[in-house]
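Below are the structure tokens for one structure; questions will follow.
Only one protein chain is missing; all other protein chains are in place.
Now for chain A:
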Amino acid sequence: MAAKLDLRRFPGFLAITILCLVVLYAPLAVVAVYSFNASTSITNWGGTSLTWYVDVFTGPEAPKFQKAALNSFVIAVCAASIATIIATAAAVAMTRAGRFRGKTLGFALINLPLMVPEVVTAVASLVFFSAIGFTTGLMTILVAHTVFCIPFAYLPIAARMQSIPDQYEQAAMDLYATPSEAFRLVLLPLMTPGVLSGFLLAFIISLDDFLITNFVKGAGIETLPTAIFGSVKQGIKPNIMAISTLMLGVSVVFVSLSWLIGRMGQDKKQAS
């Protein structure tokens, strides 16, 4: 450790750090702070209040946002669940099947959505759905979300899998467990932290996706991000800030949970 560079001594370290932090977080801070503004203005401070939070749930736009939030939630839960199942199967195959033809190709394909520009995926999805005559609606959003959630679910699960030696499954089978029992009773419980972590990550990625959703959603169907965008086009009102702050809170909670669960698994492993 002693040999590591002390970055703090680099010239300009402090200035660059502060600049980065400001650029990254000042907008979030402004939105969060102004969501508690009593005034209808988005720039003038009119005292602290929860008016806009109340407005989100009871105001004129409340039904629209509630419906959008419900859509977002249902899609995120379904897409994350399906993606997690597929990602778990893929992770088991990639880490346990040894070398097989097309393994690298498989890995690339699983992670492709991370590398392809999102707008390309969005256009391609839309073209694909209309080509096969799939009516756009909730279902198209769900399918598209499931696809781009897979790599996000896959990464933590695969990382977890790599830290589980295959001796455990061998021991299970040595003790008269069929391969499926060995998976269900031994491997899956050991993988759980990775699987949960992957699910939460996929959930949050689905929850706040705008671009792909906007392309493939059917007429009249909104998710929370598209509903917010629709609202903002008619001028930013403080209730948008309140909704955004709520979403930020949900994101932070889920990402933290995902990280904590992942780390919990690591600690357990090190103790053994």
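Here is the rule we use: a contact is a pair of C-beta atoms (placed from the backbone, for glycine too) under 8 Å apart; a residue touches a chain by one contact, two chains touch by 3 or more; residues count from 1.
As a working rule, contacts and distances are computed from a predicted model.
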item: Protein that the absent chain corresponds to, by UniProt name, given "NADH-quinone oxidoreductase subunit M", "Tryptophan synthase beta chain", "Ring-1,2-phenylacetyl-CoA epoxidase subunit PaaC" or "Spermidine/putrescine import ATP-binding protein PotA"; value: "Spermidine/putrescine import ATP-binding protein PotA"
item: Chain not shown: contacting residue from A:130, A:170 or A:256; value: A:170
item: Options A:92, A:122, A:190 or A:240, residue touching the unrepresented chain; value: A:190
item: Positions on chain A contacted by the hidden chain, ascending; value: 165, 167-168, 170-179, 181-182, 185-186, 189-190, 268-269, 271-272
